[in-house]
Every structure is written in structure tokens, then in C-alpha cells.
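Only one protein chain is missing; all other protein chains are in place.
For subunit A:
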Amino acid sequence: MPQLIPFYFLNQLSFSFFTLLALIYILSKYILPLFTFQQVIRMYITKLSNKS
């Protein structure tokens, strides 16, 4: 039944959606904040060392 062919990709589609969501969650929660944190700290210690 050729009209069913699009549905054969449903598992791939759902899996890729799930992967995308997981990736976004992990990046935004654990990885990307570290960069902001590092930048803030870098600014902070540079200000500290400029003060003295």
C-alpha cells in the first residue's frame, strides 16, 4: 500500500523530535549557562585585579 509510505518514517520523526528536545534542554540547563557564568567571573576577577 503505497499511500502508507509516509507513516513508515513516523518512528524516525518522533525520535528526532525527542532528541531535539532533549538536546535543547541539556544545553540550556547545563552547558550554555556555564559560558555565561565564566564570562561573569572573568569580568569580576578582571575588575578585582584592576582595582589592586
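To be clear about the criterion, a residue touches a chain if its C-beta (ideal position, glycine included) is under 8 Å from a C-beta of that chain, and two chains touch if they have at least 3 such contacts; residues count from 1.
Here, contacts and distances are computed from a predicted model.
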Determine which name in "Proteasome subunit alpha type", "Ribosomal RNA-processing protein 43", "SKP1-like protein" or "ATP synthase subunit d, mitochondrial" the UniProt entry assigns to the undisplayed chain of the complex.
-> "ATP synthase subunit d, mitochondrial"
Candidates A:Phe7, A:Tyr25 or A:Tyr44 - the one touching the absent chain | A:Tyr44
Contact set of subunit A toward the excluded chain (per top definition) = 32-46, 49
